[in-house]
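With one protein chain withheld, the remaining protein chains of the complex are depicted in position.
What follows is chain A.
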């Protein structure tokens, strides 16, 4: 059962939690964090939304189809980045070989960030999905 206090606090907190989660993902290469941690934080914000309101309002913001699509996109993006290196003539996941107009070290840095984002997309969808599917059976 939710009250107006819980709903208001949830409504205020969710955007900040999501922003912090995205910050943790984007800042993976320069500070503690990364795709796994940030993805779980964003996923947890959807769980907070489902707990403070109800499942259907969380479902309206991230529907089953969207979550499944994000889940697959994250995993495919990571594997796709590996294949790009393969097509550029290097080994699988050898980012440094990808021909971009900058130093190989910078290219590696960019692809480390992209891999973090791919992991984040995957984990945030999965974390929200697991809760929403488990809770679906017992509507709060």
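Here is the rule we go by: a residue touches a chain if its C-beta (ideal position, glycine included) is under 8 Å from a C-beta of that chain, and two chains touch if they have at least 3 such contacts; residues count from 1.
Assume contacts and distances are computed from a predicted model.
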Chain not displayed: protein name in its UniProt record ("ABC transporter permease", "MrpA C-terminal/MbhE domain-containing protein", "succinate dehydrogenase" or "Putative Oligopeptide transport ATP-binding protein AppF"):
"MrpA C-terminal/MbhE domain-containing protein"
I'm checking contacts with the chain that's been left out. Which of A:14, A:50 or A:115 qualifies?
A:115
Listed in rising order, the chain A residues that touch the chain left out are 28-32, 34, 63-65, 68, 71-72, 74-75, 78-79, 82, 92-93, 95-96, 103, 105-106, 108-109, 111-112, 115-116, 118-119, 122-123, 126, 129-130, 133-134, 136-137
